[in-house]
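A single protein chain has been removed from this complex, and every other one stays in its place.
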Amino acid sequence: MNFFDKLMKIDRRIIFLFVAAAVILPFFLSIHQKILISPEVQGLYDAFESLPPGSKVMISYDYDPASAPELQPMAVAAMKYCFAKGLKVIILGLWPQGSIQANMAIESALEDSMVKEKNPQYGKDWVNLGYMSGNELVIQRMGTDIPVTFPRDYQGNPVEDLPLMQGIKNFSNVDFIFNLSAGYPGTQEWVQFAADRFHAKLGAGNTAVQAPGMYPYLRAGQLVGLLGGMKGASEFEKLTDFEGKGTKFMLSQSFAHSIIIIFIIIGNLAYFISRGVKKK
Amino acid sequence: MRREIPLILTATVGIVYIISFFIPHRPFGSVETLFSDWILIIAAFAIWLGALNLLRVSADKIYRKKKDWFYALVTILSFFLIAIIGFFFSRGSHFQDVGTSFDYLYRNVYNPLSATMFAILAFFVASASYRAFRARSWEATLLLLAAFFVMLGRVPIGDMISGFLPENIRLSEVATFIMNIPQSAGQRAIMIGIGLGIISTALRLILGIERTYLGGD
Amino acid sequence: METFGLWIAALLTLGIMSFLYKDNPVYKLCESIFIGISAGYWFVSLFWQSMYPRLYLNIRGAVSTLLHEGRISDDRWLYLVAGILGVMMLLRLVPKIGWISRWPLSFIVGSTAGLYFITYLQSNIMNQIRSTIIPIYVPGNLGISISNLIVFVGVFCGLVYFFFSREHKGAFGGAAKVGIWFLMITFGASFGFTVMSRMSLLIGRIDFLFGTWLGLIK
Partner (left out) sequence: MRIVRAMSKRNKRINWNLVLLLFIFSLFILSPAFAQEDTLPPSPPTDVMAKDTPNDAGGSITITWKKSADDGAGKNNVTGYLIYRSEEGDRGYKEIGQVAKGSKEFTDGNTKDKINYYYKIKAVNKSGLFSFSEPSPPATSKAQWFSSGRKNTLIAALILGGLILYFISQARAGKELFIRKIAGLDAVDDAVGRATEMGKKILYIPGTQDMDNVQTIAGVTILSRVAKITAEYETPLEVPVSRSLVMVTCREVVKEAYASAGRPDAFKENMVHYLTDDQFGYAAGVDGLILREKPATIFYQGAFYAESLIMAETGNSIGAIQIAGTAMPAQIPFFFASCDYTLIGEELFAASAYLSKEPKLLGSLKGQDIGKAIILLMLTAGILFITTGLWRGFDSLFIVQ
């Protein structure tokens, strides 16, 4: 077995080591990267921008801490943006841990100076309806009656006591829905039920792995915009002018991608050379 | 009794479900909600079976002093720890609120385990792509190239490398093109296929042609 | 207490990661904790989130209407059926009448079949057909014309690949082959797109270890 054969069957732990190094090193480096905006992110931002202050935005947190590195930066940027712009936010979660993630996002958002100035109030500027089990059927039920689906918020207050929830009956009283999703139930269900059945205007933030599956919906106009993974988060941060972790982590991301690409190239070189050697 | 009633039940429920999609009038319009609630309740009962099985298999390991019996004991203890805390010491149905003992376990035990298990995928993605993305054939080359362009195009570094090119053929644009056009087309073909497969399977289930799930008599 | 929790979290994180080197006692320990804790987690969650609000609260509500208003007609009584189906499921533990658990099972399978039939017909067939019907010649815009044509060819040939009842030969086989090419590009692109997501998760964990735990990065 020659060197290239060995290289082709390299112990995967060596690859692991390089990946770890590529992710860790950039944390201690400061290199500035230029971020370009992709059309699907622009689409989402435009949809947000078209909302006048006071509009009602529903944000569904359909993920858990496992996907937080990707989705939390989006959530934080969206919350900061909504608060700073005076949009009213209705939060809910189709995943049990979703509403906890929402509270964490709001905590970070409230630290921003722009948001502090606006001093958003619970009940008036945002509400957290909490988690409701039932997956896509929760969406469907909301299509006919939101207060019946969520009779109380996450703290147990009746929704009729919350000023923001006044006059909210179903999706037609909500101006925009933004769904942060890491799987099922998630964007696909929001498209099928909220957008298809009840014609709600829908945008989404997805883990990068979910995102490719959503392009058909994007092209069909069932989704107005889409943030895919950390890159999507960093682009959205750039558009809204609220730089956060998405931008910060992007460097590790670039390094890690490069290392994988380098390995793929090495693998192919080794493959061709060792095949060439054998032919001789 | 053992097979007929279940088959009739499947057929009836399936047909009612389908019909209710076309009839907004009560009671059909609300059938979906009701049935879905029922399924959730049944699943909540069923998890007792799973939990009992896990405990029984683990206890069996300890009892017979099988290899690694110690770890089985750890599993049993962890299960009871969180179950007891969740049922009795965490504000009842508000067990997930911040500050409960359940939440403490969730944040410091469950969540790091879950997030790390998810995160080691980063390493597996690297080793899988090293092995799988080799230009062995024309098909494999397409796979490789698509992965290559999308991977680079999705991070800012891709645009740094291809910065000298005109804007509309830079790597991020190429990646967007691949995702939007051929990827989207392939995805759609898969989706339509899946749609047909599911429709036909659903139909076979409703009509009782596919009844393997019921087991034997 | 918080610091203690942080240390536990960090050690568990390292324990799971040790598995990348090879299977070892620390990983085994973390794995068995994980199985026990997560099984218990769902056990508790399903109780408080499904059984309690959907079954107990509904039935309690129906009983109180009966007691206070003397009315028996209350939709919530319907949830009793679910309770009965649930108990039937548990009867699996009694070998002699275990077969009765097929009733709730076939209820679930039936409603799943019905729901999937409709949902997939709508979103995977009707909607996808509609969004594929796009003009393949847009006057004055060559780029879009070509893109639309590629989408059409891709969907067409991709579907041909999925034909089961015909041998993939001749022109038909040619189309199926082009279909495979599209599938390959789809897989490669989805894979490449995913790499990003996976790396993000690792970055999140590293951020936890070096930032939250060790405080080396702010």
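All chains are identified by letter, namely A, B and C, in their written order; residue positions are counted from 1 within each chain.
By our rule, a contact is a pair of C-beta atoms (placed from the backbone, for glycine too) under 8 Å apart; a residue touches a chain by one contact, two chains touch by 3 or more.
Nothing here was measured: the structure is a model prediction, and the numbers come from that model.
Within the full complex, the chain left out of the display contacts the shown chains A, B, C. The chain omitted from view is touched by exactly one of C:Leu80, C:Ile129 or C:Leu142, namely C:Ile129. In the complete complex, the hidden chain is touched by one of A:Asn103, A:Thr144, A:Asn157 or A:Ser258, namely A:Thr144. The set of chain B residues touching the chain not shown comprises 18, 21-26, 29-30, 39, 42-43, 46-51, 53-54, 57, 60, 68, 113-114, 117-118, 120-121, 124-125, 127-129, 131-133, 187, 190-194, 196-205, 207, 209-210, 212-216.
Residues of chain C in contact with the chain left out of this view: 16, 19, 23, 27-28, 30-31, 34-35, 37-39, 41-43, 46, 89, 92, 101, 105, 108-109, 111-113, 116-118, 121-122, 125-127, 129-137, 152, 155-156, 159-160, 162-168, 183, 186-188, 190-191, 194. By the touch rule set out above, chain A reaches the unshown chain at residues 12, 49, 51-52, 54-55, 66, 81, 84-85, 114, 144-145, 167, 169-170, 172-173, 175, 183-184, 196-197, 209-210, 212-213, 240-241.
We take it that only the chains that are shown with their structure count from here on.
The centroid of the Cα atoms in chain B and the matching centroid in chain C are 3 Å apart.
In whole angstrom, the spacing between the mean C-alpha positions of chain A and chain B is 18.
Rounded to whole angstrom, the centroid-to-centroid distance between chain A and chain C, based on C-alpha atoms, equals 17 Å.
Within chain B, contacts with two or more other chains are made by residues 32, 36-37, 40, 96, 106, 111, 114-115, 118, 122-123, 125, 129, 133, 144, 147-148, 151, 154-155, 179-180, 183-184, 187-188, 191.
For chain A, the set of residues that touch two or more other chains comprises 16, 19, 23, 66-68, 96, 131, 133, 208, 212-213, 216, 219, 228-229, 231, 253, 256-257, 260. Residues of chain C touching chain A in their complex: 20-21, 45, 49-50, 119, 122-123, 127-128, 130-131, 189-190, 193-207, 210, 217.
The residues of chain B lying in touch with chain C in their complex are 2-3, 5-7, 9-18, 21, 32, 34-52, 54, 68, 71-72, 74-83, 86-87, 92-93, 95-96, 102, 104-125, 129, 133, 138-140, 142-151, 154-155, 175, 177-196, 198-199, 201-203, 205-206, 213-215. On chain A, the positions that touch chain B within their shared complex are 10, 12, 15-16, 18-20, 23, 33-36, 38-39, 64-68, 96-97, 100, 103, 131, 133-135, 137, 140-141, 156, 208, 212-213, 215-216, 219, 228-229, 231, 250, 253-254, 256-261, 263-264, 267-268, 271-272.
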